[in-house]
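Excluded from the complex is one protein chain; the other protein chains are retained at their positions.
And then chain A:
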């Protein structure tokens, strides 16, 4: 497959100038009768990377999945409260479900490229899935791969199956795939937990490069990672037999250097969790 050289202005044009503002308002979640999350209020601003931290089982991944309506895929899952994208309720009748998910992309813990498709087809998969057409498919593929920092590694094998890439490359392919449908927000659910340190660093670089174009929300167990990539940070905690709550949130620097809550201090200093 030949790909025409892309001129930078066109690439910049394809990318949205700035991401969307996402806001969770009094979000509570249940699985069946068990309440796992209570009254979460977090505003995730454009141009800011928001990190959700906390020990396992505190509801941070659940919260992330409410932000693009993946939570409801679990049959017994319910929720209360609302999530606003640029002021519009994503659970309201005004926005189509598929449109919500296109505008709020998601990268999962385990890289999940479509194994039967080629690398190029994976990047463009969102177009087919959302029924969108672009003028220049090849250019979109290149732009998306460049934005995900994968272009140079795969430019000569776009027609190869995606299953042949390394774990870190697959994860960046998934990021490229999400970017190709030009989302306003990108949710990342522990995107590096299955990756080696080098791949992790590449992903973190990608996050920092993207943050001015797409609003990023990242769940991470890695305290250093939260400090490196995020500007806003929310600490989730669930006491035994109680739903998870946000204990404290604020600028990442303050959360790590001068937390107001002693539990936050214990967690970020590695004393539990």
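Definition applied: a contact is a pair of C-beta atoms (placed from the backbone, for glycine too) under 8 Å apart; a residue touches a chain by one contact, two chains touch by 3 or more; residues count from 1.
The criterion applied here is as follows: contacts and distances are computed from a predicted model.
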Per UniProt record, name of the chain withheld from view ["Sulfur carrier protein", "P-type Cu(+) transporter", "Phosphate transport system permease protein" or "Zn-ribbon domain-containing OB-fold protein"]: "Phosphate transport system permease protein"
Omitted-chain contact residue, chosen from A:39, A:81, A:161 or A:250: A:161
Of A:22, A:79, A:120 or A:181, the one touching the omitted chain in the full complex: A:181
Among A:50, A:68 or A:230, residue touching the chain not depicted: A:68
Chain A, residues in touch with the chain not shown (by the definition above): 68, 70, 73, 75, 98-103, 105-106, 108, 110, 112-117, 125-126, 128-131, 160-161, 163-164, 174, 177-178, 181
